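Taking it in order: structure first as structure tokens, then the write-up.
Here the complex is missing one protein chain, while the rest keep their positions.
Showing chain A:
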Amino acid sequence: MQARKLALLLSILPGFGQFYNKQWIKGLLFLGFGISFFLVFGDLLNMGFWGLATLGTEVPRDNSIFLLAEGLIAVIVTIFGLAFYYVNLRDAYKNGKLRDENKPLSSLKRDYQNLIAQGYPYLISGPSLFILIFAVIFPILFSFALAFTNYDLYHSPPANLADWVGFDTFAKIFTVDIWRSTFFSVLGWTVIWTLVASTLQVALGIFMAVLVNQKDLRFKKFYRTVLVLPWAVPGFVTILIFAGLFNDSFGAINNDILAMVGIDAIPWLTDENWSKLALILMQGWLGFPFIFLVTTGVLQSIPEDLYEAARIDGASIFAQFRNITMPMILIATAPVIITQFTFNFNNFNIIYLFNGGGPAVPGSTAGGTDILVSWIYKLTLQSSQYSLAAALTILLSVFVIAIALWQFRRTDAFKEGA
């Protein structure tokens, strides 16, 4: 039998392939790692996989939610273990192959030097990968998994256990009348809100930046300072103040501003459509300074000779803007603009603080201005519908990720950057 195959076969027990290759120290290291892996994680793996499979069998001893978390950690640890196991097999096979070919085996020292030389980037990024897996991937996996259980008020610890129910919860969103109708009306408004509010703030920001950047304009610093103010004040303070300003009977907007020009009081908070308009206007106001700043930065970097050449060719101001300024801005700020869209898709603060998703709409469980994320919040806190909320969160993430990916792929910024 070839040495490579025998080495591979033997290292099914970590280290033994290396012993066969007469690499004693390395073999001991692998064996040591293998044994300590099971010593340290044995209990975790045992309980974790058992918990993940059953989600508990006995109350109040078992807590389904904790078992689920433990199970997911066990899965992650197992993946680490398998990776190590793969390294072990591969090392035995490679050295076995060298023996077959009658080449000298690499010494431990050489291996070490190789690792340092080639694996340096991996060694350095290793710890952050580790943190990434537990701080980012694990919570996402956890809420993802929740959507496939029936975790709600009646299936929550310590009195009851949760169970795996597969896609039932997703099916419910589309089959239970009251949820389906609410889901689609909320989704519709969420999309409109995202598109209109974000476009408004981006357009306003770019417009203002171009305006303030005019060469002959004086007091530029003053204008820039004023225009950044909406961003400088904490958002939640501004939103609460706006809620007061928009009040139907007592707010300054109806009583002072609109009354001054002879417009009757507008039901900003009690009429669904006016509330939506108020929210969009507010988000435009809150969001444009950021785009304004970014665009201002970009404008500084557009070479003046481009405009000079355009002027010589007889291009109008508008043509200059369309063919020089705008493309330059878009190339440089596309990623930032996309984040504005994804941010507004989940802009919980403004909806929650302004009117809590109101006003009420007859026959719907969500308010007139509830977006998906604020509706999920209500479902979780008011009805303890944890698994439903998790399922909706997955759907919501799919939307955001899809939109973001589609937009990223269409913009040049990333092609050039990568």
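The working rule: a residue touches a chain if its C-beta (ideal position, glycine included) is under 8 Å from a C-beta of that chain, and two chains touch if they have at least 3 such contacts; residues count from 1.
In the analysis below, contacts and distances are computed from a predicted model.
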*What name does the UniProt record list for the absent chain among "Polysulfide reductase NrfD", "Cytochrome c oxidase subunit I", "Maltodextrin-binding protein" or "Type-4 uracil-DNA glycosylase"?*
"Maltodextrin-binding protein"
*Quick one: say which of A:Asn247, A:Gln320 or A:Thr342 touches the chain that got left out.*
A:Asn247
_Tell me which of A:Thr199, A:Thr270 or A:Gln320 is the one touching the absent chain._
A:Thr270
*Mind pulling the chain A residues that touch the left-out chain?*
43, 46-47, 49-51, 53-54, 57-63, 66, 152-154, 156-160, 172, 176-179, 243-244, 247-251, 265, 267, 269-271, 355-356, 358-365, 367, 378, 382-385
